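For this view, one protein chain was removed and the others were kept in their places.
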Amino acid sequence: MPLTPDQEAEIAEARATTRPTLRAISDGMEAHLYVAHPVLDHGLIRVVDYMGDDAAICQAARVSYGRGTKAVSDDAGLIRYLMRHWHSTPFEMCEVKFHVKLPVFVARQWIRHRTANVNEYSARYSILDREFYIPAPDQLAAQSTVNNQGRGELLEGAEAQRVLDILREDAMRAYDHYEDMLSTEGQKGLARELARMNLPANIYTQWYWKCDLHNLFHFLRLRADHHAQYEIRVYAQTMCAIVKDWVPQAYAAFEDYRLGGVNLSGKAAEALKRRLAGEAVTFETSGMSRGEWREFCEVWG
Amino acid sequence: MPLTPDQEAEIAEARATTRPTLRAISDGMEAHLYVAHPVLDHGLIRVVDYMGDDAAICQAARVSYGRGTKAVSDDAGLIRYLMRHWHSTPFEMCEVKFHVKLPVFVARQWIRHRTANVNEYSARYSILDREFYIPAPDQLAAQSTVNNQGRGELLEGAEAQRVLDILREDAMRAYDHYEDMLSTEGQKGLARELARMNLPANIYTQWYWKCDLHNLFHFLRLRADHHAQYEIRVYAQTMCAIVKDWVPQAYAAFEDYRLGGVNLSGKAAEALKRRLAGEAVTFETSGMSRGEWREFCEVWG
Amino acid sequence: MPLTPDQEAEIAEARATTRPTLRAISDGMEAHLYVAHPVLDHGLIRVVDYMGDDAAICQAARVSYGRGTKAVSDDAGLIRYLMRHWHSTPFEMCEVKFHVKLPVFVARQWIRHRTANVNEYSARYSILDREFYIPAPDQLAAQSTVNNQGRGELLEGAEAQRVLDILREDAMRAYDHYEDMLSTEGQKGLARELARMNLPANIYTQWYWKCDLHNLFHFLRLRADHHAQYEIRVYAQTMCAIVKDWVPQAYAAFEDYRLGGVNLSGKAAEALKRRLAGEAVTFETSGMSRGEWREFCEVWG
Partner (left out) sequence: MPLTPDQEAEIAEARATTRPTLRAISDGMEAHLYVAHPVLDHGLIRVVDYMGDDAAICQAARVSYGRGTKAVSDDAGLIRYLMRHWHSTPFEMCEVKFHVKLPVFVARQWIRHRTANVNEYSARYSILDREFYIPAPDQLAAQSTVNNQGRGELLEGAEAQRVLDILREDAMRAYDHYEDMLSTEGQKGLARELARMNLPANIYTQWYWKCDLHNLFHFLRLRADHHAQYEIRVYAQTMCAIVKDWVPQAYAAFEDYRLGGVNLSGKAAEALKRRLAGEAVTFETSGMSRGEWREFCEVWG
C-alpha cells in the first residue's frame, strides 16, 4: 500500500472542501483530483491540478472571447480535424500536474520527455524511504530472443525464485547500509548526497510532473505502446484512463488517430495499393527490408 | 475601445457563474478572470485561465501529499529562498493563459520568447479587422542619439503631425486595398493568405498565450525593463499587476531579486569593494569598457 | 537578384579557403556552404554552418568511441530503423545553420517552429532595405472555395493587374513614407522602432536560423507539404534539396516514412482491411466524417 494514514488524511482533507471558481471545469477530472491511483507494488499516480477541458481546446483554436456557443458536436468535429491535421497548439492549451511515485529506473526513462516541468524529491536534501520495486511473478520475464530490447517468456520455478531473492535481499542490504552510513550515532555520518549512491535503481522516488496535453499525448503514444517497457507502460495506461475522463473528445481523437492509428511508409502504402488492385505483393517485390516487411505483415497479414 | 457589445456580453456571461472546484484557487486572480485590461489604443490583455497559487509553488518544492500545514510566513521564506538560489522548477508549477490583442510588430518581439504556447488568429483563414496602432503624441519620439535601438526626445509640431497623418492614411489606404483585393463582387477575389501581405505592421492581431510562471517572470524581467520598447513594455506592466494579485509572495520575491535586482560583473564587484574600502575608483582603474563604466555609474554614482 | 556585389564578394571569399579539421565532414554539404540559393523574387537561403553527417547519427545511436567500422549499408539500415520507430534523439545530433532572407509574413509562420535558434535583423537598430515580395502572375490566386485557408484558381486580366498595381504602389509609398519619417533633414526624425510599423508584411527581413535535423525534418514535413502556403513551401523545398545532399541516407528515410508516408486513423485502417477482404466500404459504413472520408478517398480511391 503506497500511502501512510497521514497521507490518506491529507488527501481526504484536500478532497473535502470545494471552492467556487470562474474557470473552466472538467467534472470527470474533479473526481480524480488528489486521489492516489496505485501502480506497481508501491507506486502511485494522482492528479494535483489541471487547466482546461475539451471546450478550451476549441476556444483557443478559435481565439474566441467567450466559451463559445457552438454545439458539443461542433467541438468534437473541430477536435478531430485538429488532431488529423497535426495542429498541435490548441492541445497545448490544456495542462495537467501529476504527483507520481515510481522506481528510479522508470523515472530515468520518463525524464527523457523534456517538454514537461518536474520537481523531484531530493536525495541530497532528504532521506529516501525503504521502498523497492520487486516484479510480480507474472512480470519476471527472460530476455527476448527476437527483440534486443524486450522480454520473452516467463521465468519459472527455481530461477524465478532466485531472481526474486536476489532483488529483495540486495535491496534490503543496500538500504541497511544506506542507513548505517547516514547514521550519526557514534560517528559523523556520511553526507546524504553520497550515501544515496549505494541504492539500486528499483528504489522508489517521487516527483511532481506537469505537462501540456499535446506533449502528454506524445508521451502516452510512446509509453502506452506495447513496445514500451511494462513498468512504465502501466503508468501510461493509468494516465490514459485519467485523460479519457478529463477531455473525452480529445482522448477519443487521440485514440483513433494516434494510439489506434497506423503509419505507412511510402513503400508500404504502395504495397497496399497494389494489393487493393489485386496484386499479390511479396517480400521480394515490396522493396522493404526484412524488419519492415515483418512489421507490415503483423498489421496487414 | 477594444471590445464590441457582443464581446462584452460574452465576458459578462463568463463571469456570471461560478462553479465548485477542488483545485487550488487564487482569489486575487479570480477577480481578473476574463476581464479585458485595455493596453495601447486598441489592445487588450485578459486572463483566460490559470493553474496554481503561492502555496502550489511550495507544495511542488516539497513534493508533498497535501496542501501543506506550514504557516504563510514559512511559504514566503521558502519562495524567497527558491528565487534567490535560482531554483526555477517550483515556479514552473504555476501556469497562466492570456488572451492578448496587440499590434503585429509587438507580436513579433513577443514571440521570440519560445517557452510558451500560442494560438494566433489566422489571417490565412479569417479576415483581419480594421484596427491599427497609432502612437499617442507623448510617444512620438525621435531616434535616440546615444542608443542605437531606442528613442530620444519627442517630435513636435508639424513633424509630429506629419508622422501621424502618414501612419493613419497609409493604414486606411492599405486596409481599403486589402478589402478591394478580397472582394468577390464582380471579380474572383484574392486569397486571404496573399491579400494580408499588404497590411502594415501596426495592424492588430490577437492570440491565446500560455506560459508557466518561471518563464513569465523571465519575459517580464526583459520586457518590463526600461530598455524594452514602450509598446511591449505596457503589456508587460499590465501583466505584472495581474501576477502581483495572482501570486503575491512570488511576485514580491521577483520584484526584489529580479526587477529591482542588480547584476554585477566580477570587475564591477571588485570596484565596489575597493570603494567600500575607501578607494576612489575611476574609469581608468576600473578595468571596464566605456559602456560598462557608464552603466555602472548610472547605478552606483 | 538578392545579392549586392559586396555580398557576392564576401561569399566568394568565404568559399575560397579551406582549412583542415578533424570533424566529420559531408562533402555534399561543403558544396552548398555559403552559396545563396534564390527563393521567391528577392529571397535567399544559404548554409552558414553544419554539424554531423549520416555516420554521426549512427555513432550517437551506438554511443560509440570512434566513427564506427560498420559498412555504409549497416548505417542505412539503422537509420531507417530509427526513423520507422520514432527514435528522434540520434537525428538531433546533427545541426545546421541557415541564413535566410524572407518576407515578413513568411517569417511569422516560420517562427512558430520553436525548437530552433534565431537571430533576426533588427528594425529597432537598423533600417530595412526597400525590397518587397510581389507574387509572380502564376501565384496570384483567388481564395479557395473548398479550403478556408488555401488558394483556388488564378486571377486573370484586369483583376490580376489591379492586385499587382496595388501591392507595388502601396509598398513603394509605404517605404517612401518610412524614409520620410526617419529622415533627419530639417527635422528630428522618427525613431526606427516606430517608423517600421508603417511597412507592410511583404517587406523582406533576414535571419540566422539554426536547427537540429530531427526538428528540421518536422519543419519540412509540415512546410514542404502541399497544404502549406506556397511562399513558405518554396523555402522548405530548397532546404529539402540541401538536406538530401547533406545526409542522403537520413533524407531517404525521411522521404519514405514522412514526406511520402501516410497516417491512417484506426477507422481508416479498418476500412482498408475490409476492402482488402473484398468488402466495398462506403462513406455510410466507414464511420468517418465527411472530411475524413474525402481525404481518405484522395489517397485510396
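The chains carry the letters A, B and C, assigned in the order they are written, with residues numbered from 1 in each.
By definition in this document, contacts are C-beta pairs under 8 Å (C-beta built on N, C-alpha and C of every residue); 3 or more make two chains touch, one makes a residue touch a chain.
Since the model is a prediction, treat every value here as computed from it, not as a measurement.
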- Spell out the interface residues on subunit B facing the chain that's missing from view. 77, 80-81, 84-86, 89, 112, 222, 227, 255-257, 259-269, 272-273, 275-276, 289, 291-292, 295, 299-301
- Against the hidden chain, subunit C presents residues 3, 6-7, 10-11, 13-15, 17-25, 30, 33-34, 48-52, 56, 59-61, 63-67, 89-90, 92-93, 95, 97, 99, 117-121, 206-208, 210, 212
- Task: Would you write out the residues of subunit A that touch the absent chain, in ascending order?
- Result: 103-105, 108, 111-112, 114-115, 118, 122, 124-125, 133, 135, 139-144, 148-153, 155-156, 159, 162-163, 166-167, 170-171, 173-174, 177, 180-182, 184, 187-194, 196-202, 229
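Criterion: only the chains that are shown with their structure count from here on.
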- Note whether the interface between subunit B and subunit C is symmetric in residue numbering, meaning over half of all numbers used appear on both sides, and answer same or different. same
- Message: Using Cα averages as centroids, what's the distance between subunit A and subunit B in whole Å?
- Response: 35
- subunit A and subunit C, separation of their C-alpha mean positions in angstrom: 33
- Query: Roughly how far is subunit B from subunit C, going centre to centre by Cα mean, in whole Å?
  - Reply: 29
- Note on the structure: Flagged in subunit C as touching 2+ other chains are 112
